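All protein chains of the complex are present and in place, except for one that has been dropped.
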Amino acid sequence: MTPATNAAKPPIPEPILSAKDVNAYFNAFHAVRGVSLDVEPNSVTALIGPSGCGKSTFLRTLNRLHEEIPGARFEGEVTLEGENIYGRGMDPVQVRRKIGMVFQKPNPFPSLSIYENVVVGLTLAGVKDRRLLDETAERALKHSALWDEVKDKLRAPGTSLSGGQQQRLCIARALAVKPPVILMDEPTSALDPISTARIEELLGELKKEVTVVIVTHNMQQAARCSDRTAFFFMGELVEYDRSTRLFTNPQDKRTEQYITGRFG
Amino acid sequence: MSTASPITSPSPSRRPSTRPINPGDRLFRRVLMGLSGVVVAVLALIAIYLAKLSWPAIHEFGLGFFWTTDWDPVKEHFGAGAFIFGTLVSSFFALALAVPLSIAVGLFLTELAPPRAAAVVGFMVEMLAAIPSVVYGLWGIFFLAPLLRLYVQPFLGRHFGWLFLFQGPPYGIGMLAAGLILAIMVTPTITAICREVFRAVPNTQREAALGLGATKWEMIRLAVVKSSWSGVFGAGILGLGRALGETMAVTMLIGNRNEISTSLFSPGQTMASVIANEYAEAGSNIHVAALAYVGLALFVVSFAVNHLARRIVKRLEMGGTR
Partner (left out) sequence: MTFQDVYAKLDARRTIVNRLMLGLLGLASLVAILPLVFVLYYVVHRGIQGLNLSFFTQLPKPVGETGGGLGNAVLGTLVLVGLGSAVGVPIGIASGVFLSEFKRSRFAPWLRSAVELLAGVPSIILGIFAYAVLVVPLHGFSAAAGALALAIILIPTVAKTTEEVLKLVPDHIREAGLGLGLPRWKVILRIVVYGSRSGILTGVMLGVARISGESAPLLFTALNSQYWPRGLLAPISSLPVQIYTYAISPFDDWTQLAWTGSMVLVLFVLVANLLMRAILGGKKA
């Protein structure tokens, strides 16, 4: 295997998630161009770049959500723990159970209660064991730092919570199915600063159990919470490095211009 | 901002209305109002004329008209109970078939079918609404009724004859045939609304479900169907409004017998079909009045049903833009 030019520095010996030469298209538009990127287990990896740079699209290829958009096309390979998720006979549904997702806008199911929202991944699967469900709900809510705020109103509709609480509910919902990897697509962009701070705090806790890949347009956020950062520009991966290094000593001129706020 | 002149106003049609200053504009507005005023007037006149025509029957039979079933033009005694029963049974039977079918078609068109297939299937379903009622009646007499009489009814009678719905001799023509043809006729109406309701579900909901590892069907159930019930209900009500007043195909297929039977195999009569059958030949004034009274009731009911459906659908439209 030839190492990609922009492979992580220092190299990651045993990546949990690994993208190789990923290309993504919307009809004729080439949104992601030959991106290769390895993700270290139990870390937070941030994807940054100006809007329209392909970071969100790339994120969505990692759990095969990209292909749900009409006109979308994919080329390349993504492996999860060594297994190609685009391999022959791989069911995208299976993939998404192992690689969860938290979206830009909090999207709890409006017809379900807080409790039902958290365990919906399990009840969908047909899990009926009351004790297992209760335990899972409590653990996921505690893990997403929402438990104390909602433990007395688990039957209230999920949409009755504030925006920040809704987003943590969505994180709990993703955690409940115990995926090894969770993708987050600008999870704080619709939230106020206090809610944002709580979720940033949460990221440090989360990585003890799961691997997080987060897209953000907020460089401070990436610098604060991520172990590694990848800078995307015009559909390409420009630079990928430890966050401490990328933000202090960027190797590429475009990265430097971006992090010093000269465009984007 | 209500005093802004039309020329400087940034968005003329959104501007709160002021009386036009230009004489040409004033005339134009008056002409339009005069013509469209006819629409409002007609609606009011329909109610007034129906009440006037049916007055002798209202006076004679009162509200008891609706639960007595004795309809005898010779003795000049009239009660519409059997028609109301027939209308309700045929309409709700039709809805029981058409609503699930329309939900399924709506889901297929919005969630499953590739755009081109959806366009073709959608167009064909819409065309079901364009075929004239009398053509459905003709087809029903020569195709549907024989099919029911020779195959469907004997089968139902043999295997489900213990159920009160499927008893009696298979005529072909009757409540079953009328209900089936009604189901075909209201399916496009209900499907159209279901489609809009499902389409209004935000994609973020679908992605939330898919991102959890839901299968497509689970995604449909969780993200699409669960949040659409009130819209589907509105669609059903709108379908009910159509079914209640549908006349020709039902008249040709229901058998036109003034009786109440619990079996779908029996002939019956609806409010609309009795008017179609007897109005032109009604001999006496009181007979005409009784038929007009049935018409008045049908008018009031379909008015109320449509109003209800409109309110439900309107509320959804407002929710959709939120």
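Labels for the chains are A and B, by order of writing; each one numbers its residues from 1.
By definition in this document, contacts are C-beta pairs under 8 Å (C-beta built on N, C-alpha and C of every residue); 3 or more make two chains touch, one makes a residue touch a chain.
Since the structure is predicted, the reported quantities are computational estimates derived from the model, not experimental observations.
*Asks:* Please pick, from B:Leu176, B:Ala292 or B:Ile312, the residue that touches the omitted chain in the full complex.
*Replies:* Considering all chains, including the one not shown, the answer is B:Ala292.
*Asks:* Given the contact definition stated above, which residue among B:Leu156, B:Ile184, B:Val197 or B:Leu316 touches the chain not shown here?
*Replies:* B:Ile184
*Asks:* Just name the one of B:Leu148, B:Ala209, B:Ile254 or B:Ala272 that touches the chain not displayed here.
*Replies:* Per the contact definition at the top, the residue touching the missing chain is B:Ala272.
*Asks:* Using the definition of touch stated at the top, determine which of B:Ala57, B:Val89 or B:Val105 touches the missing chain.
*Replies:* Looking across B:Ala57, B:Val89 or B:Val105, the contact with the absent chain belongs to B:Val105.
*Asks:* Using the document's contact rule, name the residues of subunit B that touch the chain not shown here.
*Replies:* Its contact residues with the unshown chain are 6-7, 9-17, 20, 22, 24-25, 27-29, 31-33, 35-40, 42-43, 45-46, 49-50, 52-53, 100-102, 104-105, 107-109, 111-113, 121, 123-128, 130-139, 141-143, 184, 187, 191, 215-218, 220, 241, 244-248, 251-252, 272, 275-276, 279-280, 291-292, 295, 298-299, 302-303, 305-307, 310.
*Asks:* In the full complex, which bits of subunit A touch the chain not displayed? Write them out.
*Replies:* 91, 93-94, 97, 124-127, 132, 178
Note that in this section only the chains that are shown with their structure count from here on.
*Asks:* Centre to centre, by mean C-alpha position, how many angstrom separate subunit A and subunit B?
*Replies:* 48
*Asks:* Quick check on the complex: what are the subunit A residues that touch subunit B?
*Replies:* 63, 65, 68, 70, 93-98, 100-103, 105, 107-112, 120-121, 124, 170, 173-174, 177
*Asks:* Under the definition above, what is the set of subunit B residues touching subunit A in their complex?
*Replies:* 115, 202, 204-216, 218, 222-223, 226-227
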